[in-house]
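Right after this comes chain A.
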Amino acid sequence: MTAGTGGGAVTAGTAAEGRFAVRRWSRTASVAAAGSVVAVAALAGVPYYAGTSAEQPLVTLFCLVALASLWNLMAGFAGLTSFGQQAYLGAGAYALYAAASMGLDPFAAIPLAAAAAGVLSLPVSFAVLRLSGGHFAVATWVLAEILRLAVTLAPSAGGNTGVSLPGVSGYDALLRQALTYWWALAVAVCSVAGVYALARSRFGLDARAVHSDPVAAASAGVAVGRTRRWAYCLSAFGTGAVGAVLFANTLYTQPGSVFGVQHSVAMMFMVVIGGIGTIEGPILGALVFFALQQALSGYGPWYLVLLGAAGIAITLFAPRGLWGSLAAPRGWSLFPIGHHISGTS
Partner candidate 1 sequence: MIEVDALDVHYGDFQALFGVSLSLARGRALALAGANGAGKTTLLRALMGAHLPSAGTVRYEGADVTALPPHDRVRRGIAMVPEGRRLFPSLTAEENIKVGAVRAASPDWPLARIYDFLPLAATVRDRRASALSGGERQAVAIARALASGPRLLLLDEISLGLAPGVVEQVYEVVRGLRESGATLLIVEQDLDRALGACDDVVCLLEGRVALTSETAAASREDVVAAYFGTEGPHS
Partner candidate 2 sequence: MNWVGAVVQGVLVGGWYALAACGLSLTFGIMRLVNIAHGDLAVCGAYLTLVLSSALGLPVGYTLPLVLPIAFAIGVALHLLLFGRALRGGPLAPVLVTFGLSVMIENLLVAGLSADPRSLDAGRLALAGVRVTAFGSVITLSWLRIAGFLTALAVLGGLHLLLARTSFGRLVRATSDDLDTARLVGVRVRPVFATVAGIAVATAALAGVFLGMTATFDPYAGGLSLIFAFEAVVIGGLGSLWGTLLGGVTIGLVQQLAAQWDVQYTVLAVHLLFFAVLAVRPQGFFPASEPEAA
């Protein structure tokens, strides 16, 4: 059974017992794919029929979905837990500031900001990927601290007080918010779809092998380092896009908050609670996190105590997360990524 990328059923080989088939797709998955297309289309219409009051919370939700999927790309598929993705959130935001200051249209410059974060992550990856596990996690966090201090100490980047997004005054407020909304939706959809496509590709197979046993994967010919580097850099690219969109949404950014480790707390929580290593899990986790945030953020520190405790409890007692615990025993998979082997004779 080779690591094909195609869908459908492939009849592969004949064992002594008879023929068996490798399935990578299912009827549920077809329904889910169709449903997703309809849902995205409906969401894209929100600015026309629902207005700004619906747009604001949805922008936040879309950004959370994107961040969770991107963090899961590293943690769930390449075994890398980063506590420093806020570095790329900030890199995306400040790259957008730089581009807009130079006179580029801020909305057109969002892909540039994402690319800047991705480019930054490449040299960084050569340092941080020398470590793994908890060491990798803290090293990525140090990077975020370096960027935070660098921005704080640079008057041209606004220093500690932060900066406002230039070049948006020409936009009508309604249009500006709609554009932000569409960008947020696009980034979320691209993140989920991108991670999904990667997970079904050769990369996904390699990444899962690396995750479950790096040494065995290496001896089976998987390029462990390259797989990890791809996961890290692609995740940085996407996270940079989210940073730029969030900046366009709030129109203001400050090193103390954009580079804060609380973003990593959120990413970890969403992925762990939703279900690490699945496509559905981070989306579900983002929804849960969003709901908790709306309902409980008034409780201040106790809300975060609860998040920490829930993260610990799920890691120890239900490591598959909500989605894994619900779906795996019932055989559900909306976005199948594995190879399912079944006898056909």
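Candidate entries met the following condition: all candidates are chains of the complex that A comes from, given by their letters.
The rule is simple: a residue touches a chain if its C-beta (ideal position, glycine included) is under 8 Å from a C-beta of that chain, and two chains touch if they have at least 3 such contacts; residues count from 1.
The structure presented is a predicted model; accordingly, all values stated were derived computationally and were not measured.
Of the numbered options 1 or 2, all belong to the same complex as chain A, but only candidate 2 touches it. Listing the residues of chain A that touch candidate 2 in their complex gives 75, 79, 81, 83, 126-128, 130-131, 133-135, 137-139, 141-143, 145-146, 149-150, 153, 261, 264-265, 268, 272, 276, 300-302, 304-305, 307-312, 315-316, 319.
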